[in-house]
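In this view, the complex is presented without one of its protein chains, the others remaining in place.
Up next is chain A:
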Amino acid sequence: MAALTPYQSWGRYPRALPAGVRSLRFRDQPLPRVAGSVLPFGNGRSYGDSCLNNGGTLLATRGLDRFLAFDPATGLIRCEAGVLLSEILSLTVGGGWFLPVTPGTRYVTVGGAIANDVHGKNHHLAGTFGHQVIRLELLRSSGERLRCGPTERADLFAATIGGLGLTGLITWAEFRLKRIANPYVQVERTRFDHLDGFFELALGADREHEYTVAWIDCLASGRHLGRGIYLAGNHAAPTCEDAPRPPGRAPSIPFDPPLSLIATPTLRAFNEIFYRKQPRRPTNGVEHFAPFFYPLDGIGQWNRIYGPKGFLQYQSVVPMSAGRDATRAMLACIAGSGQGSFLSVLKVFGDRPAAGLLSFPRPGVTLALDFPYKGRATLRLFETLDTLVAQAGGAIYPAKDAHMSPRLFAAGYPRVDEFRRHLDPAFSSSFWRRVTGAVA
(Lines give C-alpha, C1' and ligand atoms only; values in the text may rest on other atoms or scores of the structure.)
Protein backbone atom coordinates (compact mmCIF):
# COMPACT_ATOMS: atom_id res chain seq x y z
CA MET A 1 0.00 0.00 0.00
CA ALA A 2 1.29 3.43 -0.88
CA ALA A 3 2.36 5.60 2.02
CA LEU A 4 -0.59 7.55 3.32
CA THR A 5 -0.46 11.27 3.03
CA PRO A 6 -3.10 13.18 4.93
CA TYR A 7 -4.34 14.25 1.50
CA GLN A 8 -6.83 11.56 0.64
CA SER A 9 -10.41 11.99 -0.47
CA TRP A 10 -13.23 11.18 1.91
CA GLY A 11 -13.95 7.77 0.37
CA ARG A 12 -10.24 6.90 0.52
CA TYR A 13 -10.67 5.33 -2.88
CA PRO A 14 -8.83 5.63 -5.17
CA ARG A 15 -5.49 6.20 -3.47
CA ALA A 16 -3.39 8.87 -5.09
CA LEU A 17 0.06 10.13 -4.32
CA PRO A 18 0.73 13.79 -5.04
CA ALA A 19 4.30 14.64 -6.04
CA GLY A 20 4.08 17.44 -3.51
CA VAL A 21 1.80 19.49 -1.32
CA ARG A 22 2.19 23.26 -1.05
CA SER A 23 0.36 24.95 1.76
CA LEU A 24 -1.00 28.39 1.12
CA ARG A 25 -1.29 30.67 4.09
CA PHE A 26 -1.77 34.16 2.73
CA ARG A 27 -3.97 35.13 -0.16
CA ASP A 28 -1.38 37.56 -1.55
CA GLN A 29 1.07 34.68 -2.07
CA PRO A 30 1.78 33.84 -5.71
CA LEU A 31 1.07 30.30 -6.87
CA PRO A 32 4.12 28.11 -6.31
CA ARG A 33 6.19 27.38 -9.40
CA VAL A 34 6.32 23.64 -9.78
CA ALA A 35 6.88 21.16 -12.55
CA GLY A 36 3.67 19.41 -13.55
CA SER A 37 0.13 20.38 -12.73
CA VAL A 38 -1.42 21.85 -9.58
CA LEU A 39 -4.86 21.40 -8.00
CA PRO A 40 -6.44 23.20 -5.06
CA PHE A 41 -7.35 20.91 -2.16
CA GLY A 42 -9.99 22.13 0.28
CA ASN A 43 -10.89 19.86 3.18
CA GLY A 44 -10.95 16.58 1.27
CA ARG A 45 -14.68 15.99 1.72
CA SER A 46 -15.09 14.91 -1.88
CA TYR A 47 -15.41 11.15 -2.09
CA GLY A 48 -13.64 10.16 -5.27
CA ASP A 49 -10.74 11.69 -7.16
CA SER A 50 -11.95 15.21 -8.03
CA CYS A 51 -9.80 16.61 -5.20
CA LEU A 52 -6.78 14.44 -6.04
CA ASN A 53 -3.87 15.04 -8.34
CA ASN A 54 -1.85 11.86 -8.66
CA GLY A 55 1.75 12.76 -9.56
CA GLY A 56 1.00 16.48 -9.48
CA THR A 57 1.02 19.10 -6.75
CA LEU A 58 -1.81 19.87 -4.36
CA LEU A 59 -2.35 23.43 -3.19
CA ALA A 60 -3.59 23.01 0.37
CA THR A 61 -5.95 25.89 1.04
CA ARG A 62 -6.92 25.41 4.68
CA GLY A 63 -4.36 28.04 5.70
CA LEU A 64 -6.49 30.62 3.87
CA ASP A 65 -9.01 30.76 6.69
CA ARG A 66 -9.61 34.43 7.36
CA PHE A 67 -12.70 36.54 7.21
CA LEU A 68 -12.39 39.74 5.20
CA ALA A 69 -15.62 41.33 6.30
CA PHE A 70 -18.98 40.50 7.82
CA ASP A 71 -21.87 42.90 8.16
CA PRO A 72 -24.13 41.71 10.98
CA ALA A 73 -26.84 44.09 9.75
CA THR A 74 -27.15 42.74 6.21
CA GLY A 75 -25.56 39.27 6.49
CA LEU A 76 -23.06 40.02 3.73
CA ILE A 77 -19.91 37.99 4.30
CA ARG A 78 -16.56 37.91 2.55
CA CYS A 79 -13.98 35.29 3.48
CA GLU A 80 -10.96 33.41 2.22
CA ALA A 81 -11.55 30.19 0.32
CA GLY A 82 -10.13 27.88 3.00
CA VAL A 83 -12.69 28.90 5.65
CA LEU A 84 -14.89 25.96 6.66
CA LEU A 85 -18.66 26.33 6.61
CA SER A 86 -18.54 25.22 10.27
CA GLU A 87 -16.34 28.23 11.06
CA ILE A 88 -18.86 30.56 9.43
CA LEU A 89 -21.68 28.99 11.44
CA SER A 90 -19.77 29.36 14.73
CA LEU A 91 -19.32 33.02 13.99
CA THR A 92 -22.79 33.90 12.76
CA VAL A 93 -25.50 31.60 14.12
CA GLY A 94 -25.55 33.34 17.49
CA GLY A 95 -26.28 36.61 15.72
CA GLY A 96 -29.11 35.10 13.68
CA TRP A 97 -27.45 34.29 10.35
CA PHE A 98 -27.33 30.92 8.61
CA LEU A 99 -25.80 29.55 5.41
CA PRO A 100 -28.10 30.13 2.43
CA VAL A 101 -27.19 26.65 1.11
CA THR A 102 -25.33 23.91 2.94
CA PRO A 103 -24.31 20.35 2.04
CA GLY A 104 -24.76 17.43 4.43
CA THR A 105 -21.46 18.13 6.20
CA ARG A 106 -20.29 21.49 7.52
CA TYR A 107 -16.64 20.49 7.26
CA VAL A 108 -16.17 21.74 3.71
CA THR A 109 -14.33 24.85 2.65
CA VAL A 110 -15.94 27.76 0.86
CA GLY A 111 -13.61 27.11 -2.10
CA GLY A 112 -14.64 23.45 -2.20
CA ALA A 113 -18.32 24.39 -1.94
CA ILE A 114 -17.97 26.68 -4.95
CA ALA A 115 -15.77 24.37 -7.03
CA ASN A 116 -18.34 21.55 -6.69
CA ASP A 117 -21.30 23.95 -6.70
CA VAL A 118 -22.74 22.02 -3.78
CA HIS A 119 -26.45 21.70 -3.06
CA GLY A 120 -28.47 21.25 0.09
CA LYS A 121 -31.90 20.21 1.20
CA ASN A 122 -33.30 23.51 -0.07
CA HIS A 123 -32.26 23.14 -3.70
CA HIS A 124 -35.88 23.34 -4.84
CA LEU A 125 -36.07 26.90 -3.49
CA ALA A 126 -32.56 28.30 -3.23
CA GLY A 127 -30.59 26.55 -5.95
CA THR A 128 -26.95 25.78 -5.24
CA PHE A 129 -24.10 27.38 -3.30
CA GLY A 130 -22.91 28.98 -6.54
CA HIS A 131 -26.22 30.83 -6.89
CA GLN A 132 -25.42 32.63 -3.65
CA VAL A 133 -21.97 33.88 -4.63
CA ILE A 134 -21.84 37.57 -5.43
CA ARG A 135 -18.14 37.91 -6.16
CA LEU A 136 -14.96 35.93 -5.94
CA GLU A 137 -11.28 36.35 -6.76
CA LEU A 138 -9.57 33.85 -9.00
CA LEU A 139 -5.79 33.55 -9.05
CA ARG A 140 -4.62 32.17 -12.38
CA SER A 141 -1.25 30.56 -13.07
CA SER A 142 -0.45 33.59 -15.26
CA GLY A 143 -0.34 35.54 -11.99
CA GLU A 144 -3.51 37.47 -12.84
CA ARG A 145 -6.03 38.01 -10.07
CA LEU A 146 -9.45 38.18 -11.63
CA ARG A 147 -12.60 39.28 -9.87
CA CYS A 148 -15.67 37.60 -11.19
CA GLY A 149 -19.34 37.42 -10.42
CA PRO A 150 -22.69 37.04 -12.12
CA THR A 151 -22.19 40.38 -13.90
CA GLU A 152 -18.39 40.64 -13.94
CA ARG A 153 -16.50 38.22 -16.23
CA ALA A 154 -19.70 36.20 -16.09
CA ASP A 155 -18.39 33.46 -18.40
CA LEU A 156 -15.29 32.78 -16.29
CA PHE A 157 -17.53 32.93 -13.22
CA ALA A 158 -19.89 30.31 -14.68
CA ALA A 159 -16.91 28.09 -15.45
CA THR A 160 -15.52 28.47 -11.93
CA ILE A 161 -18.82 27.63 -10.19
CA GLY A 162 -18.74 23.86 -10.25
CA GLY A 163 -15.42 24.17 -12.10
CA LEU A 164 -13.76 21.39 -10.06
CA GLY A 165 -10.76 23.56 -9.18
CA LEU A 166 -9.60 23.61 -12.78
CA THR A 167 -10.04 27.29 -13.67
CA GLY A 168 -7.56 28.63 -11.10
CA LEU A 169 -7.37 29.15 -7.37
CA ILE A 170 -10.29 30.87 -5.67
CA THR A 171 -8.68 33.09 -3.02
CA TRP A 172 -11.82 34.63 -1.50
CA ALA A 173 -15.54 34.84 -2.09
CA GLU A 174 -18.47 37.00 -1.07
CA PHE A 175 -22.02 35.87 -0.46
CA ARG A 176 -25.06 36.68 1.63
CA LEU A 177 -26.20 34.71 4.65
CA LYS A 178 -29.85 34.19 5.50
CA ARG A 179 -31.74 35.45 8.55
CA ILE A 180 -32.83 32.97 11.18
CA ALA A 181 -34.60 33.62 14.45
CA ASN A 182 -32.77 30.91 16.40
CA PRO A 183 -30.64 27.81 15.81
CA TYR A 184 -33.65 25.45 15.59
CA VAL A 185 -35.53 23.71 12.84
CA GLN A 186 -39.14 22.56 12.89
CA VAL A 187 -39.02 19.09 11.37
CA GLU A 188 -41.77 16.84 10.11
CA ARG A 189 -40.90 13.16 9.58
CA THR A 190 -43.11 10.88 7.58
CA ARG A 191 -42.62 7.20 6.97
CA PHE A 192 -43.44 5.94 3.48
CA ASP A 193 -43.72 2.28 2.56
CA HIS A 194 -42.59 2.29 -1.07
CA LEU A 195 -41.17 4.53 -3.74
CA ASP A 196 -44.50 5.95 -4.90
CA GLY A 197 -45.05 7.19 -1.38
CA PHE A 198 -41.88 9.24 -1.74
CA PHE A 199 -43.03 10.93 -4.91
CA GLU A 200 -46.41 11.80 -3.44
CA LEU A 201 -44.77 13.39 -0.43
CA ALA A 202 -42.16 15.20 -2.49
CA LEU A 203 -44.75 16.81 -4.70
CA GLY A 204 -46.69 18.14 -1.73
CA ALA A 205 -44.04 18.94 0.86
CA ASP A 206 -41.56 20.72 -1.37
CA ARG A 207 -44.00 23.57 -1.75
CA GLU A 208 -44.47 24.13 1.95
CA HIS A 209 -41.05 23.30 3.31
CA GLU A 210 -37.75 24.97 2.83
CA TYR A 211 -35.76 21.80 3.45
CA THR A 212 -36.74 18.37 2.19
CA VAL A 213 -34.93 15.07 1.80
CA ALA A 214 -35.67 11.39 2.23
CA TRP A 215 -33.71 8.52 3.73
CA ILE A 216 -34.20 5.28 1.84
CA ASP A 217 -33.75 1.71 3.04
CA CYS A 218 -31.85 0.53 0.00
CA LEU A 219 -31.88 -3.12 1.06
CA ALA A 220 -35.66 -3.37 1.05
CA SER A 221 -37.09 -5.01 -2.04
CA GLY A 222 -40.36 -6.22 -3.53
CA ARG A 223 -43.34 -4.24 -2.32
CA HIS A 224 -41.10 -2.46 0.19
CA LEU A 225 -38.81 -1.20 -2.54
CA GLY A 226 -37.94 2.42 -1.92
CA ARG A 227 -39.42 2.61 1.58
CA GLY A 228 -38.02 5.24 3.86
CA ILE A 229 -38.51 8.38 5.88
CA TYR A 230 -39.33 11.78 4.47
CA LEU A 231 -37.90 14.79 6.27
CA ALA A 232 -39.33 18.24 5.76
CA GLY A 233 -38.13 21.20 7.76
CA ASN A 234 -38.36 24.93 8.18
CA HIS A 235 -36.33 27.26 10.36
CA ALA A 236 -38.19 27.52 13.67
CA ALA A 237 -40.34 30.54 14.45
CA PRO A 238 -39.00 33.25 16.79
CA THR A 239 -41.44 32.11 19.47
CA CYS A 240 -40.09 28.56 19.57
CA GLU A 241 -39.25 27.77 23.18
CA ASP A 242 -39.07 24.03 23.79
CA ALA A 243 -35.75 24.00 22.03
CA PRO A 244 -33.27 21.19 22.57
CA ARG A 245 -29.69 21.80 23.55
CA PRO A 246 -26.99 21.67 20.92
CA PRO A 247 -25.19 18.32 20.73
CA GLY A 248 -21.97 17.96 22.70
CA ARG A 249 -18.51 17.19 21.39
CA ALA A 250 -18.48 14.66 18.58
CA PRO A 251 -17.06 11.22 19.29
CA SER A 252 -14.57 10.08 16.68
CA ILE A 253 -13.49 6.79 15.12
CA PRO A 254 -9.99 6.88 16.61
CA PHE A 255 -8.10 4.47 14.38
CA ASP A 256 -8.31 2.51 11.17
CA PRO A 257 -9.96 -0.86 11.68
CA PRO A 258 -8.09 -3.54 9.72
CA LEU A 259 -11.21 -4.42 7.77
CA SER A 260 -14.53 -2.95 6.89
CA LEU A 261 -17.05 -2.86 9.71
CA ILE A 262 -19.84 -2.71 7.17
CA ALA A 263 -21.28 -6.11 6.48
CA THR A 264 -24.62 -6.85 4.89
CA PRO A 265 -26.33 -8.33 7.99
CA THR A 266 -25.36 -5.30 10.10
CA LEU A 267 -26.60 -3.03 7.38
CA ARG A 268 -29.86 -4.84 7.04
CA ALA A 269 -30.46 -4.65 10.78
CA PHE A 270 -29.48 -1.01 10.92
CA ASN A 271 -31.74 0.03 8.08
CA GLU A 272 -34.62 -2.01 9.46
CA ILE A 273 -34.31 -0.42 12.90
CA PHE A 274 -33.94 3.03 11.43
CA TYR A 275 -37.09 2.57 9.42
CA ARG A 276 -39.10 0.97 12.24
CA LYS A 277 -38.06 3.61 14.74
CA GLN A 278 -40.13 6.11 12.85
CA PRO A 279 -43.79 5.72 13.85
CA ARG A 280 -46.32 5.16 11.11
CA ARG A 281 -47.94 8.55 11.59
CA PRO A 282 -46.00 11.72 10.77
CA THR A 283 -44.21 13.29 13.70
CA ASN A 284 -43.38 16.91 14.19
CA GLY A 285 -40.73 18.37 16.42
CA VAL A 286 -38.08 20.98 16.98
CA GLU A 287 -34.43 20.08 16.52
CA HIS A 288 -31.12 21.85 16.81
CA PHE A 289 -29.85 22.63 13.33
CA ALA A 290 -26.70 20.49 13.67
CA PRO A 291 -28.24 16.98 13.77
CA PHE A 292 -30.82 18.02 11.17
CA PHE A 293 -28.40 19.33 8.57
CA TYR A 294 -25.30 17.35 9.54
CA PRO A 295 -26.35 13.96 10.95
CA LEU A 296 -23.01 12.39 9.98
CA ASP A 297 -20.85 15.15 11.44
CA GLY A 298 -21.82 13.69 14.81
CA ILE A 299 -19.15 11.00 14.39
CA GLY A 300 -15.71 12.28 13.46
CA GLN A 301 -13.84 10.31 10.79
CA TRP A 302 -16.78 7.98 10.20
CA ASN A 303 -15.30 7.16 6.80
CA ARG A 304 -12.89 4.85 8.66
CA ILE A 305 -15.60 2.28 9.39
CA TYR A 306 -15.36 1.15 5.79
CA GLY A 307 -11.88 -0.19 6.47
CA PRO A 308 -8.66 0.24 4.56
CA LYS A 309 -10.13 -0.44 1.13
CA GLY A 310 -12.31 2.63 1.39
CA PHE A 311 -15.71 3.16 -0.13
CA LEU A 312 -17.40 4.83 -3.04
CA GLN A 313 -20.40 6.97 -3.31
CA TYR A 314 -22.81 6.85 -6.17
CA GLN A 315 -24.87 9.99 -6.71
CA SER A 316 -26.95 10.40 -9.82
CA VAL A 317 -29.63 12.72 -11.07
CA VAL A 318 -32.24 11.77 -13.66
CA PRO A 319 -34.90 13.98 -15.22
CA MET A 320 -38.33 13.88 -13.59
CA SER A 321 -39.99 12.34 -16.67
CA ALA A 322 -37.88 9.21 -16.30
CA GLY A 323 -37.37 9.69 -12.56
CA ARG A 324 -39.80 7.21 -11.12
CA ASP A 325 -38.88 4.30 -13.36
CA ALA A 326 -35.16 4.89 -13.35
CA THR A 327 -35.07 5.25 -9.57
CA ARG A 328 -37.10 2.10 -9.13
CA ALA A 329 -34.82 0.19 -11.47
CA MET A 330 -31.70 1.46 -9.69
CA LEU A 331 -33.04 0.59 -6.26
CA ALA A 332 -34.05 -2.87 -7.44
CA CYS A 333 -30.58 -3.38 -8.82
CA ILE A 334 -28.94 -2.28 -5.55
CA ALA A 335 -31.27 -4.31 -3.35
CA GLY A 336 -30.59 -7.31 -5.57
CA SER A 337 -26.83 -6.89 -5.28
CA GLY A 338 -27.08 -6.79 -1.48
CA GLN A 339 -24.17 -4.34 -1.43
CA GLY A 340 -26.32 -1.45 -0.29
CA SER A 341 -25.18 1.43 1.77
CA PHE A 342 -25.85 2.64 5.26
CA LEU A 343 -28.34 5.21 4.30
CA SER A 344 -29.26 6.39 0.91
CA VAL A 345 -30.65 9.76 0.17
CA LEU A 346 -33.36 10.70 -2.29
CA LYS A 347 -34.34 14.25 -3.20
CA VAL A 348 -36.13 16.15 -5.90
CA PHE A 349 -34.12 19.06 -7.29
CA GLY A 350 -35.84 22.30 -8.27
CA ASP A 351 -35.77 23.68 -11.78
CA ARG A 352 -33.64 26.75 -11.30
CA PRO A 353 -31.13 27.00 -14.18
CA ALA A 354 -27.65 25.87 -13.14
CA ALA A 355 -25.19 28.46 -11.88
CA GLY A 356 -22.17 26.80 -13.45
CA LEU A 357 -21.25 25.15 -16.74
CA LEU A 358 -20.48 21.87 -14.97
CA SER A 359 -22.97 22.12 -12.10
CA PHE A 360 -24.42 18.78 -11.15
CA PRO A 361 -27.89 19.77 -9.87
CA ARG A 362 -30.57 20.02 -12.52
CA PRO A 363 -34.31 19.39 -12.54
CA GLY A 364 -35.04 15.80 -11.60
CA VAL A 365 -34.58 13.31 -8.84
CA THR A 366 -31.24 12.60 -7.23
CA LEU A 367 -30.22 9.40 -5.46
CA ALA A 368 -27.04 9.08 -3.37
CA LEU A 369 -25.59 5.97 -1.76
CA ASP A 370 -22.34 4.74 -0.20
CA PHE A 371 -20.83 1.40 -1.16
CA PRO A 372 -17.93 -0.31 0.58
CA TYR A 373 -15.31 -0.97 -2.05
CA LYS A 374 -15.42 -4.68 -2.89
CA GLY A 375 -13.41 -4.62 -6.08
CA ARG A 376 -14.96 -5.99 -9.26
CA ALA A 377 -18.38 -6.66 -7.72
CA THR A 378 -18.79 -3.01 -6.84
CA LEU A 379 -17.59 -1.78 -10.20
CA ARG A 380 -19.90 -4.22 -12.00
CA LEU A 381 -22.86 -2.89 -10.04
CA PHE A 382 -21.82 0.65 -10.93
CA GLU A 383 -21.73 -0.23 -14.60
CA THR A 384 -25.31 -1.44 -14.43
CA LEU A 385 -26.35 1.72 -12.61
CA ASP A 386 -24.49 3.80 -15.18
CA THR A 387 -26.48 2.20 -17.95
CA LEU A 388 -29.73 3.08 -16.20
CA VAL A 389 -28.60 6.65 -15.63
CA ALA A 390 -27.46 7.02 -19.23
CA GLN A 391 -30.72 5.63 -20.59
CA ALA A 392 -32.67 8.07 -18.46
CA GLY A 393 -30.58 10.98 -19.71
CA GLY A 394 -29.07 11.61 -16.28
CA ALA A 395 -25.67 12.47 -14.84
CA ILE A 396 -23.27 11.47 -12.06
CA TYR A 397 -21.95 13.93 -9.44
CA PRO A 398 -18.17 14.49 -9.89
CA ALA A 399 -17.74 15.33 -6.18
CA LYS A 400 -18.81 11.79 -5.34
CA ASP A 401 -17.34 9.95 -8.28
CA ALA A 402 -14.39 7.63 -8.77
CA HIS A 403 -15.55 5.52 -11.65
CA MET A 404 -17.62 7.17 -14.38
CA SER A 405 -16.54 6.72 -17.97
CA PRO A 406 -15.55 9.59 -20.30
CA ARG A 407 -18.68 8.81 -22.30
CA LEU A 408 -21.04 9.16 -19.39
CA PHE A 409 -19.29 12.35 -18.33
CA ALA A 410 -19.62 13.87 -21.80
CA ALA A 411 -23.28 12.87 -21.97
CA GLY A 412 -24.08 14.28 -18.54
CA TYR A 413 -22.15 17.51 -19.00
CA PRO A 414 -22.94 18.82 -22.48
CA ARG A 415 -21.32 22.21 -21.82
CA VAL A 416 -17.88 20.72 -21.23
CA ASP A 417 -16.45 22.17 -24.46
CA GLU A 418 -17.49 25.64 -23.42
CA PHE A 419 -15.89 24.92 -20.04
CA ARG A 420 -12.59 23.87 -21.61
CA ARG A 421 -11.97 27.40 -22.86
CA HIS A 422 -11.62 28.56 -19.25
CA LEU A 423 -9.31 25.84 -18.00
CA ASP A 424 -6.14 27.14 -16.43
CA PRO A 425 -3.30 25.42 -18.31
CA ALA A 426 -1.38 24.67 -15.10
CA PHE A 427 -4.34 23.05 -13.32
CA SER A 428 -5.44 19.44 -13.59
CA SER A 429 -6.83 16.62 -11.45
CA SER A 430 -6.94 12.85 -11.37
CA PHE A 431 -10.68 13.12 -12.03
CA TRP A 432 -10.27 15.39 -15.05
CA ARG A 433 -7.66 13.17 -16.68
CA ARG A 434 -9.84 10.15 -16.06
CA VAL A 435 -13.09 11.52 -17.48
CA THR A 436 -11.54 13.32 -20.43
CA GLY A 437 -8.98 10.66 -21.23
CA ALA A 438 -6.27 13.34 -21.07
CA VAL A 439 -2.70 12.48 -20.09
CA ALA A 440 -1.07 14.14 -17.09
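The rule we apply is simple: a residue touches a chain if its C-beta (ideal position, glycine included) is under 8 Å from a C-beta of that chain, and two chains touch if they have at least 3 such contacts; residues count from 1.
Basically, contacts and distances are computed from a predicted model.
Asker: If you look up the hidden chain in UniProt, what protein name do you find among "CRISPR-associated endonuclease Cas1", "Short-chain dehydrogenase", "Lipase modulator" or "Cytochrome c oxidase subunit 1"?
Answerer: The correct option from "CRISPR-associated endonuclease Cas1", "Short-chain dehydrogenase", "Lipase modulator" or "Cytochrome c oxidase subunit 1" is "Short-chain dehydrogenase", the UniProt name of the unshown chain.
Asker: For the chain not shown, which residue from A:16, A:31, A:60 or A:286 touches it across the whole complex?
Answerer: A:60
Asker: What chain A residues would touch the chain not displayed?
Answerer: Output for chain A: 3-7, 20-21, 23-28, 60, 62-63, 66-70, 91.
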